[in-house]
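Removed: one protein chain of the complex. Kept in place: all other protein chains.
Note that the chains are named A and B in the order they appear, and that numbering of residues resets to 1 at the start of each chain.
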Amino acid sequence: MEYLLHILILIGIYVILAVSLNLIVGYSGLLSIAHASFYGVGAYVAALLALKLHSPFLANIICAIILSGLLGAIVGIPSLRIRDDYFAIATFAFQVITFSVMNNWVSFTGGPMGLPGIPRPAIFGWKITTHYDFLIVILVLCIIILWISHKIVTSPFGRVLKAVREDEIFAQAMGKNVASYKVLIFVIGAGMASVAGVMYAYYISFIDPTSFTIMESILIISIVIIGGAGNIWGSVLGAAVLVILPEALRFLGMPSSIAANMRQIIYGALLVIFMLFRPQGFIGEYTFRK
Amino acid sequence: MKPALNIKSVNKKFDGTVALDDFSLEIPQNSITGIIGPNGAGKTTLFNVITGFLPLDSGKIIYNGKNLSRMPSYKIARAGIARTFQQLRLITRMTVLDNILLSFQNQAGEYLKNTFLFPGRVKKQERKNREKANELLAFMGIEEKAGDLVEDLSYGQQKMISLACCLASGADLLLLDEPVAGINPSMIEKILMVIKKLPEAGKTFVIIEHNIEAVMRVCDRVIFMDEGKKIAEGDPESVRHDPAVIEAYLE
Partner (left out) sequence: MLAQVLLNGLIAGSTYALIGISFGLIYMPTRFFHFAHGVVYAAGAYGTLAAISWLNLPLSIAVLVGVGTSTVIGLTIECTVYRALRRRSASSLVFLLTSLGLYIVLQNSISLFFGDYIQSIRIGAVEEGIDILGARITPAQILIVSMSLALTVAVTILLKRTKMGRAIRAVANDAELADISGINRDKVFFRTFAIGSALAGVAGILVAFDSDFCPTMGINALMMGVVAVIIGGVGSIHGIALGALLIGMAQQFGVWKIGSQWQNAIAFVILLIFLLFRPQGFLGKKVKKVTV
């Protein structure tokens, strides 16, 4: 039972990550390979605040969202000058740099040793300790984020985002301030991703840089693409499939020594297969063609 | 009458080629001006510098008293200048209706603050815009296409939609880059009918077009351009019979 709850919690975390990345990649057409850094920023902000200042859970979430959102703006701004794959490389650079900071600023982040002993959070006196408690909190956060995302993509704002994705020249000719949309969606996506990081840090109660690597970024992209870019429900589906699939391998009796590699191979192979044969994913609408 | 648009000695070079050579032009309010000229004359470039998609090398462009040079494109659009593109641009994987809705200005729902804090206001405006869009499509005689994806329409219909988007944007000055090139005669007829009706409604048009027949029919004035320069200017008949124009076309 614990195990089942654990899987559900993980799915919840990846739903948040994938939906928030989908806003950036799937709706706005900005390929970002930096999403794990926002995830990491959320985790580190929460962990550091909880460990050093003993500040409450909700305050930490808000701090994480603000800081991550600011970083999101910094990553988003280059998209005004460089585009497509060059922009993707710029986000890659950002990802490497944030990882480098997490890994090397030892006095602050604990470096490769990470930050252990993150205390259990509490909301207005309700101590979140069991798997059940965590699942409920994550479920609520997922619903809030899905609701916000749904509102965004179905609003006139979302219509402009899609126009920016498909043809930004046309959007400009129709009076849309393309630059502000790009930066804003990065801020929003980054802020949301940090929420997943906060929850991860509290849930595992230990974080280290290896959870926020470039490979993690690629995994989140795979979820978005396999589920379907440009469809938030696709990301929910994608998160469920990509979390459950490798777990299924365990039940098929795969030794744990090769499980980690097999997991990655599955992600990678699915990414290749979908790009080749079904670039719109299960239920998406954007296929990265211009 | 004060001109709507005043282009003063504009220059634009690309690497070696001079696309606009000390080009000046005044566009009167509520007129339809045609621009003709051979390929590579700099006509499209003229539209691109007016709408801010290409920076000027030198010169000035004044619209309703506002200096447009160095203004970003989206601000120029908001100031009331809409354009179509020679290489047709629309959001082809959205419906016709969504393209029109996208083109309206001052939408409350384009600010997230309003979407979340004043959803009622956003919904109401969206409903109104929907009505306006349908009226516009009806006015142009393509209301039955509202729900179709733009990519599923014919080229002529797409040109019609891009004109509809310009109208939806509420712009007073419309720059149309070859609005009837490459489409069938009945569609040309439809588009010209729409254009002809609009100066009464306060719209001003500049139309680049190779189809002389069409230009003769709708334009009050014609400019002939070659090598970035204005060669002739006047009413359609006189430009058509201008020796310089005839010579250029015979070459």
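Note that in this section a contact is a pair of C-beta atoms (placed from the backbone, for glycine too) under 8 Å apart; a residue touches a chain by one contact, two chains touch by 3 or more.
From a predicted model like this one, the values you see are computed outputs, not experimental measurements.
S.K.: Of the residues A:139, A:245 or A:271, which one touches the chain left out of the display?
M.R.: Only one of A:139, A:245 or A:271 touches the chain omitted from view, namely A:271.
S.K.: Which is it among A:12, A:42, A:78 or A:284 that touches the chain not included here?
M.R.: In the full complex, the listed residue that touches the missing chain is A:78.
S.K.: Using the touch definition from the top, which of B:48, B:125, B:158 or B:211 touches the missing chain?
M.R.: In the full complex, the listed residue that touches the missing chain is B:48.
S.K.: For the chain left off this view, which of B:85, B:205 or B:224 is in contact with it?
M.R.: Residue touching the absent chain, from the options given: B:85.
S.K.: In the full complex, which bits of chain A touch the chain not displayed? Write them out.
M.R.: 31, 33, 78, 81-86, 88-90, 92-94, 96-97, 100-101, 103-104, 168-169, 214-215, 218, 221-222, 225, 258, 261-262, 264-265, 267-272, 275-276, 279, 287-290
One rule holds in what follows: only the chains that are shown with their structure count from here on.
S.K.: Over in the complex, which chain B residues touch chain A? Could you list them?
M.R.: 51, 53, 72-75, 77-78, 82-83, 85, 89-94, 98, 101-103, 105, 107-112, 115-116, 122, 126, 165, 169
S.K.: Which part of chain A faces chain B closely enough to touch in the complex?
M.R.: Residue list for chain A touching chain B: 148, 151-152, 155-157, 159-160, 162-163, 166-167, 169-178, 184, 285.
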